[in-house]
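What follows is one structure encoded as structure tokens, with my remarks underneath.
Left out: one protein chain. Kept in place: all the others.
After this line comes subunit A, so read on.
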Amino acid sequence: MKAPAAANCTWQAKGNDMQATLTSSTNYQPAAYKPHWVREDFVDFVLAKINPLWTVTRTMARVENIEYIEDDMVKVTLSTNHLLNRRFKTFKAGQFIMLTVTIAGVRHQRAYSLVNTPENYAKTGRLVIGVKRQGRVSNYLAKQAKIGDVLEIAPASGEFMLTEEATPALFISAGSGITPIVPMIQQALERSKLPVTLIYYSRDPAFRMELETLAAAYPQFDLNIIVDSAEKPAFFDVETLERICPDAATRETYVCAAPGLMTATRKIWESFGWSDKMRQESFLPIKVDENAEAQLVNFRRSQREFEAKGNLLASAEAAGLTPTYGCRMGVCNACVCTKVSGSVRNQVTGEINDQNNVQIKLCVNAAISEVVIDL
């Protein structure tokens, strides 16, 4: 047990009678509390009894089709309800949706890129996601989900999208990083005649047919699929860049791939001074910095204290706690909670946060001092 001082409270001894006053209890003020008039999930509860797609706050989607497009990649088609359709009119090519499935009583959430364009969605009312078969949720979708199932999704989000202005574009991708790129390419080709180049590394290229159809239809599209193998891996370097896209300097570049390729491209772009012309997206969980010194973290509501090395969420789980989480990469806010005291470093931005009682995301923060968290 921590002394209350760790929770920002001051003890005032009154004489020697051991009576104490915890001043924080009298100074406590909740931030902007607003009671609800009707619990939103009550309305959803009643409506869903009539039709599982009729929900006001949650957004539900029905599985219309599940189709393998390569050994470990599945294309899932979803239809949404009318309320949701209105929200989805605004999604941008390159964005992803959060999809929730309940497995053994636990709701798991994962982000999946939308592989059809907003224009296509407006016409068909269908959302198409690319699901790489790895991890619990994807395996569930690929193996257990059935046509007709109703799943919860959250409206599209993500910053990885085309620039407002049409520009010549270069896309670099590898493996399942292709999913957000497919609709972006299609949109770029549809909106202008400016050149679009794709460099796509893969052992078993997904969306090959779609991409080849686009290449046939749009002469300004230069498609480069580089099929590599475990024995003969292909590498991206300056030489490859100059060979395939000599005018890269004039282009807006979009990269979505595994960390190795991301770092390689970032280094090249930095060395040429083009960094501001590159947009990146990674779907891999934040890497744990093994070198970080272990810090003492106190989850005060559950009365647990543990040593955290790096990532707070992973450390908490390793200690047997089960904090709420979602995407595990800092985009969904599911793991947001109040840091009562201590300093943390954001593993994505490198930002240091040393203020008390602020909201932090467990999944992208590492403790750099003793930390007390209100969980």
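The definition used in the following text is that a residue touches a chain if its C-beta (ideal position, glycine included) is under 8 Å from a C-beta of that chain, and two chains touch if they have at least 3 such contacts; residues count from 1.
Here, contacts and distances are computed from a predicted model.
> Report the protein name recorded by UniProt for the chain absent from the figure; options are "Peptidase", "Acyl-CoA desaturase", "Tetratricopeptide repeat protein" or "Extracellular solute-binding protein".
"Acyl-CoA desaturase"
> Looking at the whole complex, which of A:52, A:155 or A:323 touches the chain that is not displayed?
For the chain that is not drawn, the touching residue is A:323.
> On subunit A, what residues meet the omitted chain?
On the side of subunit A, residues 1, 3-5, 7, 11, 14, 18-22, 25-26, 28-30, 33-37, 39, 41-42, 45, 100, 102, 104-109, 300-303, 305, 320, 322-326, 334, 337, 374-375 touch the unshown chain.
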